[in-house]
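One protein chain omitted, others in place.
Going in written order, the chains are labelled A and B, and every chain counts its residues from 1.
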Amino acid sequence: MKDTILELRGIKKYFPIQKGLLKRTVGYIKAVDHVDLFVKRNQIVGIVGESGCGKSTLARCILRLYEIDDGKIFFNGKDVTTLTKKELKSYRQKVQIVFQDPYSSLNPKLTIKSSLMDGVKQANVEKPKRIEKISELLELVGLPKDSMHKYPHQFSGGQRQRICIARALSLNPELIVCDEPVSALDVSVQAQIINLLMELKEKIGLSLIFITHDLNLVGYFCDYVYVMYMGKIVECAPTLDIFKNPHHPYTRLLLDSIPGKRKQRPDSVFINKQDSQLNTQCGFAPRCKYFSKKCENNLDLREIEKGHWVRCSLI
Amino acid sequence: MENPILTVQDLTVQIKNQQDITILNNINFDLQKGETLCIVGESGCGKSFTALSIMGLLPKKAKAYGKIMFKGKNLLQLSNEELRDIRGKEISMVFQDPLTSLNPLFSIYEQLSEIFIAHGFKNKKELKTRCLKILEDVKIPDPKTKLFSYPHELSGGQRQRILIGMAVALEPDIIIADEPTTALDVTIQYEILSLFNRLKRKKGLSALYITHDLSVVSEVGDRVIIMYAGTILEQGPKESILNNPYHPYTKGLLNSIPSLEKRGSYLTPIPGFVPSAENRPKGCPFHPRCLKKQAICTKKVPDKTFVSDNHFVYCHLVK
Partner (left out) sequence: MQSKMENMSPPLYELWEILKKNRLAIAGLTTLLIFFLVAILGLFLTSGKNPIYDPAKVRLEAKLLPPMTVIHENTLNTLNEKDIPPFRIFLFGTDHLGRDVFSRMLQGAWVSLTVGFVAVGISVFIGIIIGGIAGYYGNKSISLDYLLLFIILICGLIIIYYKKWLGTFILLFFIVATSIKKLFKKNFFNFSILIDSIIMGIIDIMLCFPSFFLILTVVALLPPSIYNIMVVIGLTSWMGTARFIRAEFLSLREREFVLAAKAMGVSDLIIIFKHMLPNAITPVLVSATIGIARAILTEAGLSFLGFGVPPPHATWGNILSEGKYYLFDAPWLTLIPGTAILIVVLAFNLFGEGLRDALNPKSRD
């Protein structure tokens, strides 16, 4: 498709578990396990999941900060998994990342100016225009120009997150991966950053991958949602679809757990079963109320409606 | 009103440094028997300090003024020994981070039995059954083996369950929960909240629930206090606050919460950011961020205005 900007095919990232003196590999943690994902131009794609489900690892794989073990990443139709160092540089200009923790994502020893300078240099802006570009960027994210001479510790969390967004924008990217950009912020500041991202999406035509655990935010903000559980995509659909008509038991559990707007009591999550006793590949089985014999087979993502995919043998 | 179990009067906490920093400024509230009082506020508003001053766990540099009356005693004037007796037995606390609140070197049994031993319980056989009872109370699966496991072998949700179990183990009068679900996932958050509610009802506790998340309040609270920059801005019953807020800050907070229904339009956030404790503004503490600021807001701290029986606001706009 022409308007697909990013396409992931069977991305795999396993972390080896090493033991002993010789660092022998005794097993793997399947942080990201065969993930397929599409991002269309000027779309906001949400990835939801609990902590430890591999969503941050996936973000880092997309940026190629981690070497992926298997799979392909296509950006604008071009395979970026086999790039040389030079080509990788130009890919990284197109795809940027904003991290969760605004306190550790800025170098405390550098002024904002020199933090932003890295990106501006990479974007091949001529020397005399660099300062101008930096002040443009700061204005774009709603910060005064003179803040470029300050240090990160002189800013609040929300302002730092704005700076991080400015840094990501300094390379004129087409896609920004946001790894829980607001979960470390206060509620009132959260909304400011969300608005800023929305504005940028409309103004510059950015595409966003928005990783979060907050379903309220997904419902408000995203066009298409991927639900991740233990390294796998268990359900994906357009946002309204998934909120109105969730199929996977995990998705339902997530939606029922949103505080304040509970329609029904969430399905109980303790089920006293050991993982090893369950004869299934399904990672959610130990917590699943509907677990039955059927779960032994067929655990592929299947399209049940147009654009709505589910990984569950019961459906 | 009935006679409350805990009354906080004019609580002011200052940190002594080169210049004194006022963390809390004239806090007044009371906790009725059996109710859950939620304290809501953003980071740095002093909500944790409120809890710590009730527990007598303020850092050394901090100095508290005012009165915290509990069972006819002023908690601020008690000695360390007297406070130790009250802590755990009559007032207990659950902290935010279940990972660091348990000592990784001791098994769950050792940590659970510690509270009983600390409060003069010696019978060893019964100790074990009591500890098991706690685990059963908080619905830990397979309590007999989990009793002898170590904190790292449990999930975050299970750890928080155990901490709540520990807090209610000696059947205290008051339990203070300081953001107990912030570090947990949404699905676990629901479990913890319902466990909290169930135990509270069962044991007839009064609870002080501290959170930054207004949507959680709808699940646990009876009454709500909205705090900002060390002062109370609004206080009232849960429904009244959530559905019919008066203070611009409360309104702003509610408007900032994104949801499916608000899709397609921009959120209306509160501009600016929370001031640090050293440079809080004069007058109404919220005025620099308030969209409806008037001249008087910058000069005078607003008075308490009742809008209904038990719902009051500190705002010049509400008359």
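Convention: contacts are C-beta pairs under 8 Å (C-beta built on N, C-alpha and C of every residue); 3 or more make two chains touch, one makes a residue touch a chain.
Every value quoted in this text rests on a predicted model; they were computed, and no experiment measured them.
Considering the complete complex, the chain that is not shown touches A. In the complete complex, the hidden chain is touched by one of A:G119, A:G231, A:P259 or A:P286, namely A:G119. Within the complete assembly, A:P108 is the residue of A:P108, A:P144, A:G205 or A:G307 that touches the hidden chain. Although one chain is not drawn, the whole complex shows that of A:K19, A:K89, A:K129 or A:K145 it is A:K89 that touches it. Considering the whole complex, the residue from A:A31, A:I97, A:V125 or A:V218 that touches the absent chain is A:I97.
Even with one chain removed from view, chain A keeps its contact list with that chain: residues 23, 60, 63, 65, 88-90, 92-93, 95-97, 99-101, 104-110, 114-115, 118-119, 122, 149-151, 153-154, 164, 167-168, 170-171.
As a working rule, only the chains that are shown with their structure count from here on.
If each chain is reduced to the centroid of its CA atoms, chain A and chain B end up 32 Å from each other.
By the touch criterion given at the top, residues 50-51, 156-159, 186-192, 194-195, 198-199, 213-217, 219-221, 239-240, 243, 253-254, 256-262, 266, 269-270, 272 of chain A touch chain B in their complex. Chain B meets chain A in the complex at residues 42-43, 139, 141-142, 185-191, 193, 212-216, 218-219, 252-253, 255-260, 262-263, 266-271, 273-274, 289.
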